[in-house]
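With one protein chain withheld, the remaining protein chains of the complex are depicted in position.
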Amino acid sequence: MSTTKKSSRVKTEMATLDVDSITVRGHNLVDELIGKIDIADLFFLEVSGKLPRPAESRLINAMVVAIAEHGMMPSVIAARLTFLGAPESLQGAVASGLLGAGDTFVGPSSNVAKMLQIEAAAFDGSMAEKAKSIVELYTSTKRRIPGLGQPHHPVDPRTQKLFDMQRELGVPTLNTELMLEIHRFAVQKLQRPLTLNAVAAIGAISSDIGLDWRAVRGIGLIARTVGLIGHVLEEIRMPQANAIWDLVQQATDYSDPHP
Amino acid sequence: MSTTKKSSRVKTEMATLDVDSITVRGHNLVDELIGKIDIADLFFLEVSGKLPRPAESRLINAMVVAIAEHGMMPSVIAARLTFLGAPESLQGAVASGLLGAGDTFVGPSSNVAKMLQIEAAAFDGSMAEKAKSIVELYTSTKRRIPGLGQPHHPVDPRTQKLFDMQRELGVPTLNTELMLEIHRFAVQKLQRPLTLNAVAAIGAISSDIGLDWRAVRGIGLIARTVGLIGHVLEEIRMPQANAIWDLVQQATDYSDPHP
Amino acid sequence: MSTTKKSSRVKTEMATLDVDSITVRGHNLVDELIGKIDIADLFFLEVSGKLPRPAESRLINAMVVAIAEHGMMPSVIAARLTFLGAPESLQGAVASGLLGAGDTFVGPSSNVAKMLQIEAAAFDGSMAEKAKSIVELYTSTKRRIPGLGQPHHPVDPRTQKLFDMQRELGVPTLNTELMLEIHRFAVQKLQRPLTLNAVAAIGAISSDIGLDWRAVRGIGLIARTVGLIGHVLEEIRMPQANAIWDLVQQATDYSDPHP
Partner (left out) sequence: MSTTKKSSRVKTEMATLDVDSITVRGHNLVDELIGKIDIADLFFLEVSGKLPRPAESRLINAMVVAIAEHGMMPSVIAARLTFLGAPESLQGAVASGLLGAGDTFVGPSSNVAKMLQIEAAAFDGSMAEKAKSIVELYTSTKRRIPGLGQPHHPVDPRTQKLFDMQRELGVPTLNTELMLEIHRFAVQKLQRPLTLNAVAAIGAISSDIGLDWRAVRGIGLIARTVGLIGHVLEEIRMPQANAIWDLVQQATDYSDPHP
């Protein structure tokens, strides 16, 4: 390869080390961060470059706690089965489960935030008019509005809890109000009840505390990581993967392909 | 497959759902956890089945913050290069980086905890005698003692900070004292300075707050996840992966294999 | 959870086992497949349910060989850095590199196949008219036409080689001809030379041998897996990850964030 070309440089605003100190996003790690901030603060600092206010930090903690643990979810089953095959690698089992944190389950919170931060902002008018335009846009293009509908809960008990916290903590509620308006118009337009789910709350509250819509998936990824660690540790203490495998084997019907 | 065999059951103590409530490790999620616990508490609950005391929670937060962000580390470079190839999948880039959280960088904190919780406990005698036995065991079998040595920092500034917090918070310090004794004997035995690194502090403090040694890797995995999310978000705003690739290409010398 | 609900069944046409035989897609594994088919045949059988003809098999082998190994590519660097952190897990390093086989590098061959199989088929007219419609569609919506352009090679030497093989083997060439027409119109429309790259050949030939467009990514995934295994084995014999890390560290400039 050519060596005459001027050498590339790599830029970052994340962190730097020297012999006796570590700087994380402009802060001395030991003097200013360790012992002074929690994991939620760290996440906010990582993705936005600044520390959150206490109310914002509490909301991030609440959102992660709300979605971290639901029992035998698909990503948990995947992680447990991966651990059965590769017990030498805790990180492999966790990564295997994390790979399912995509468009179906974790993406929608980010899509809610994008809808509120980007798509609604492109429409003129009052909040009600923006909400109406969003519902028209989605229904006319047959796209599902993210944040609406939930298989297990006709009313998602986490949604109200998170919105209550937001109000009590005195954080701005502009995006939450817009989400509620969208819900209202969608129910009216589609003529059927639609659960306003936890994903809607997370997308709206994240937007109200200033998180970029692309960072919102981070909340789901942290929640999944914590939950997956818990399940893999339970798998070590009380292995279930063989029982799961056996269940699937017994329920499987094979037939020849008809190409 | 046979269907006469009695159907397997799957057991868990993690969580369960019904139509209007979610139970996480014996607690009603909405009433008892959301808004009341933080991410560190959730991690402790996930892996141990009980909530930590406030001092324990603060130490978990401090340990995660201490190791989450160090700039352009190998796992970060891997995640950024993965994102270059697969920008459709934030979780894929994070998982790619997380897969490097293995025996070299994250495993040692777990190995410290195992050394303190299991290996030292197998020796008789006073704390000093146990420490001496551990050093003899490792040096006689030419194994490296985990928690000692650090490439960047002759003194690791995070170690003292974490031990100071532990003492100020009034948490038991038995495992930390044992680790300090091991450090003392190792320096004496090997006749050279050895950095007591952050990994030693994390293994010891985790043991003192009652975490199973296998759960200690979880602290590293959460820290990595948060840090990797931060770097992938920076990669979206300010792409560096092509510059990294270019650097490596320009510095690479190929020669034919001599099989 | 409810147990009154009728138990789910799982259907598959892939394989089944009993005490003394294994059936893979309708074939007895030991009697009909082992020793009689190669890896390329197996791939074709897996994704289409039938065995390829010899010419089709040779083309699959050729396509995988064409894209498997290019030296220090981003996915290879990621895999080597992951192995540095987690040397206990060969599969983790390979998986880490595989995660970069997404929309940027591997997806385009699948997009070529989709363009030829689905998008072009939706237009009426002669092959030339379909090709012209495709170029209009992509340029009017400012989408990049997949298969055109290549950073390293003004002429991609693999493309002609693969098309020559296809013709010599007497396989149908309808999709390849359509791809050539699209190339011709694109050059004419954009008024600049455009490399017809290996991705175009793979998308077109795969379509001509009857692979579903979604299966075409499989060719890239197999190629990557083989190449990544080779690089991780070289990393074991001759470690380079620390040198790569060092290069990046030395070339990195940190600045504080301006949130």
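Per-chain numbering from 1; labels A, B and C assigned in written order.
We adopt the following convention: a contact is a pair of C-beta atoms (placed from the backbone, for glycine too) under 8 Å apart; a residue touches a chain by one contact, two chains touch by 3 or more.
Everything quoted here is computed from the prediction, not taken from an experiment.
Visitor: Any idea which of C:A15, C:L137 or C:V187 touches the chain not displayed?
Guide: Here the residue in touch with the unshown chain is C:A15.
Visitor: Have a look at B:D31, B:E88 or B:E168 and name the one touching the chain we're not showing.
Guide: Of all options in B:D31, B:E88 or B:E168, contact with the hidden chain holds for B:E88.
Visitor: Tell me, which residues in subunit A touch the chain that this view leaves out?
Guide: Subunit A touches the chain not shown through residues 1, 7, 16, 71-75, 77-79, 81-89, 92-93, 95-97, 99-106, 241, 243-245, 247-249, 251-252, 254.
Visitor: Applying the definition given at the start, please give the residues of subunit C touching the unseen chain.
Guide: Residues of subunit C in contact with the hidden chain: 1-3, 5, 7-17, 19-22, 24-25, 29-30, 33-35, 37-40, 42-43, 45-47, 58, 61-62, 64-66, 68-72, 76, 89-92, 94-96, 98-102, 106, 152-155, 157-158, 161-162, 165, 212, 214-215, 217-218, 221-222, 225-227, 229-231, 233-234, 236, 238, 240, 243-244, 246-247, 249-250, 252.
Visitor: Residue-wise, where is subunit B in contact with the chain that is not depicted?
Guide: Touch set of subunit B with respect to the missing chain: 7-16, 23, 25-26, 48-50, 86, 88-89, 91-92, 95, 99, 248, 251-259.
In this text, only the chains that are shown with their structure count from here on.
Visitor: Compute the distance, rounded to whole Å, between the mean C-alpha positions of subunit A and subunit B.
Guide: 22
Visitor: Just give me the whole-number Å value for how far the CA centre of subunit B lies from that of subunit C.
Guide: Between these chains, centre-to-centre, one finds 36 Å.
Visitor: At least two other chains touched by the same residue of subunit C: list those residues.
Guide: Residues 7, 16, 86, 88-89, 92, 95, 99, 248, 251-252, 254 of subunit C each touch two or more of the other chains.
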